[in-house]
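One structure is given here, and the rest of the page talks about it.
Shown here is a partial selection of chains from the complex, left in place.
Note that the chains are named A, B, C and D in the order they appear, and that numbering of residues resets to 1 at the start of each chain.
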Amino acid sequence: MKILVVNPNTTTSMTTKIGAAARAVARPDTEIVATNSRNGPASIQGFLDVANCVPGLLEEVGRHTDVDAIVVACFDDTGVDAVRTLSSLPVLGIGEAAYHAASMIANKFSVITTLSRSVPGLENNLQRYGLAQKCARVRATEIPVLKLEEGDPATLDRIRSEIRASIEQDHSEAIVLGCAGMADLMAKLSDEFGLPVIDGVAAGVTFAEALVNNKLSTSKIGAYSNS
Amino acid sequence: MKILVVNPNTTTSMTTKIGAAARAVARPDTEIVATNSRNGPASIQGFLDVANCVPGLLEEVGRHTDVDAIVVACFDDTGVDAVRTLSSLPVLGIGEAAYHAASMIANKFSVITTLSRSVPGLENNLQRYGLAQKCARVRATEIPVLKLEEGDPATLDRIRSEIRASIEQDHSEAIVLGCAGMADLMAKLSDEFGLPVIDGVAAGVTFAEALVNNKLSTSKIGAYSNS
Amino acid sequence: MKILVVNPNTTTSMTTKIGAAARAVARPDTEIVATNSRNGPASIQGFLDVANCVPGLLEEVGRHTDVDAIVVACFDDTGVDAVRTLSSLPVLGIGEAAYHAASMIANKFSVITTLSRSVPGLENNLQRYGLAQKCARVRATEIPVLKLEEGDPATLDRIRSEIRASIEQDHSEAIVLGCAGMADLMAKLSDEFGLPVIDGVAAGVTFAEALVNNKLSTSKIGAYSNS
Amino acid sequence: MKILVVNPNTTTSMTTKIGAAARAVARPDTEIVATNSRNGPASIQGFLDVANCVPGLLEEVGRHTDVDAIVVACFDDTGVDAVRTLSSLPVLGIGEAAYHAASMIANKFSVITTLSRSVPGLENNLQRYGLAQKCARVRATEIPVLKLEEGDPATLDRIRSEIRASIEQDHSEAIVLGCAGMADLMAKLSDEFGLPVIDGVAAGVTFAEALVNNKLSTSKIGAYSNS
């Protein structure tokens, strides 16, 4: 099968990282098409970027018609409802996928994200999906998305310190990494802290495979109908 | 990989059906071990059966130590918390798996189950998972679990009539079949009604594959710790 | 004071109707600037239109820098978060304004909107604002937005019949008209049914006046910060 | 138009302050009638005062029959349901008005009130209005209501310290001043802390103007019917 993984920002180094994370978990016979919007914001931080990246995302989705499922690789799940309305394939946001995965393996989880101003959007999503009650807290590291691309060791230490606080203060049993730019950190941090660390890109790709194998696709009656 | 699919009741014809449903969606290199409890109730209907089937389920799980994931094939998700505490593998109930799948492809779904007295247990589960807000209604057909094994056409008509009511009255966009004994009806009913029809066995097996490929397993700190 | 009322679709006959509804309630010394997006969908029905109209809306907002408050005249409250991030003025969606008004004068209200596929978006908004618990039901008339522009008497009868059902079946005490295109019907229907009928354009304009007179504006720390 | 602003306690210095706050935001052609109960408690702190002040409030409301809207100027919104049942005018409690205003300009707010024993009543109101989910926390200063009348600088410092904690610990984006006796502090504190500070008297008066201009009044079917 063929899965389209679209990064809705225009930063290609993130797309490369996302593609690698996707391929690392995909089945051998799954082809990953990792791409990004051609126009729009370079990173998605806060409600204005969330809105502004959608047209570019929809255009990019429209360029790939021969795929079996779509993963929107922005942790805000921006545009997911619109893509579901446009398409009749299975469509998953990586935030959504990560929350579902966390709910399957832990009683309570924390999310560790970038800037404070992204927190309310993630909290709104969790509430809407019903999974807010499994989430102890959404924590901001105050690391800008693009800073994650620089490989600065201090960045990783900020994330570590929030994971520690999640365990000690929130009594969380699993950690969700709340940005596609953190996709490469999952295994390392899981080993280090001895609890599941979840990356949304990996969760999104494997759940997309699961839906395709189930022959399940976006319902076209009701919310996502387009006629 | 190897996935244990345990039917926690003792009715082997259901186990056969469950095994077939599991194999129909599993990847070629996934081995399905379909089994059932050796002791316990013949079907699970209501809180007393839910409690009584757990020791047999835990014993059966204990007999299979070389597997990569466990699917508990009872729609009440009975014993799932106990299996998660016993094991350190990924563990999924088929009710839980079906609700998560439905939430990924539809804005609102209905569950169609067997007897009225099973409804409160399912509603409690939905509330606890947070997914009650995506579920329009849990509908009872008043068909006993074992009646599903008889292949009576009137049985299918009762299910059809509840699907129709889910669409018209509940405005549901997807249907969850709320009993492992309905696992063979998924494709047929989906075609017939033009909306996704979800079977928990299929959802459970493919999500278990996804978790294993993600290297994600039950968290052993907090709720499911066993030391 | 000067209030910008932006219709985020491109149908100018709706903008005219919205402008009239705004001026009918505004104070004599309030200037209403009624305008619409130059590019984007002709009507907003469902998640795809909701996403697609935002860039045009943001552009149009950017053209009017000398106003004191902004009302987004689409009942889906599309783009309101983005406009709040862009601007530091008070910003109100007409859906949001109508729900707040209804909550101040009635214990329970129903919303009467256009197509079924718009219902989930409105329900999501109500849940997010916290006002879902005051809303008995969101009812679809299955009248497309642009059909409202034709003045067909059958259209009004469909709305009447849903108002009647809201009173009798939902025990609603007030009615919210869930589309900017219904802005002209408020007084007529209120008299006819003997209960408050609320139009979001009117509510939005008067609440915007209230916020300006309170010297209250969008908070620029947290969710809507733009630095 | 003419708006009755009733202080349901008998402390006339508070009524004077409330009247001034009301007039500071009212439109030039709005007449404010600021008055208070003739009998009842001198301040309203806790459930016993809340109950005991209602008869005096209802009597006072009954003395003013030529007004267009009623604002109940006690932050507990005591008696608001009863006044709505007695009257057919628009009726607003100042707590309610402040929460609605805060919800329009911020994603999350904190309330800063007087004594701890008033907190549960405010939390109950927020839950009932649905706006608890927008409120990060209700904070007590442990300053008795009447102490606010003394103009002691230490009083203002206690309020300042809770505002600071709201921003740092609760991540609140706006502050609601939870007592009519704080009505004079709004502008000063807003400037000082760089975020919206909301006074319920001002919010109540301007929203009352908005409802009157909308020709919207308390629904007389259902909860507030009096026949």
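The rule is short, and it goes like this: contacts are C-beta pairs under 8 Å (C-beta built on N, C-alpha and C of every residue); 3 or more make two chains touch, one makes a residue touch a chain.
Quick caveat, the model's predicted, so the values are computed rather than measured.
Asks: Total subunits of the complete complex, with 4 given?
Replies: Per the structure file, the complete homomer consists of 6 copies.
Just so it is clear, only the chains that are shown with their structure count from here on.
Asks: Let me spell it out: compute each chain's centre from its C-alpha atoms, then which one is farthest from subunit A's centre?
Replies: Result for max centroid distance from subunit A is chain D.
Asks: Let me have the rounded angstrom distance from the C-alpha centre of subunit A over to the C-alpha centre of subunit D, please.
Replies: One centre to the other, that is 43 Å.
Asks: What is the distance in Å between the mean C-alpha positions of subunit C and subunit D?
Replies: Whole-Å distance between the two chain centres: 27.
Asks: Counting only residues that touch at least two other chains, what does the list for subunit D look like?
Replies: 107-108, 133, 171
Asks: Quick one: label the inter-chain contact graph as line, ring, star, complete or other.
Replies: Graph shape, chains as nodes and touching pairs as edges: none of the named types, so other.
Asks: Could you list each pair of chains that touch, in label order?
Replies: A-B, A-C, A-D, B-C, C-D
Asks: Where on subunit D does subunit A make contact in their complex?
Replies: 107-108, 133, 171
Asks: Once bound in the complex, which stretches of subunit D touch subunit C?
Replies: 25-27, 90, 92, 96-97, 100-101, 103-108, 129-134, 167, 171-174, 187, 190, 194-196, 198, 202-203, 206-207, 209-211, 213-224
Asks: Quick one: which bits of subunit A touch subunit D in the complex? Just the residue numbers, please.
Replies: Subunit A reaches subunit D through residues 116, 119-120, 127.
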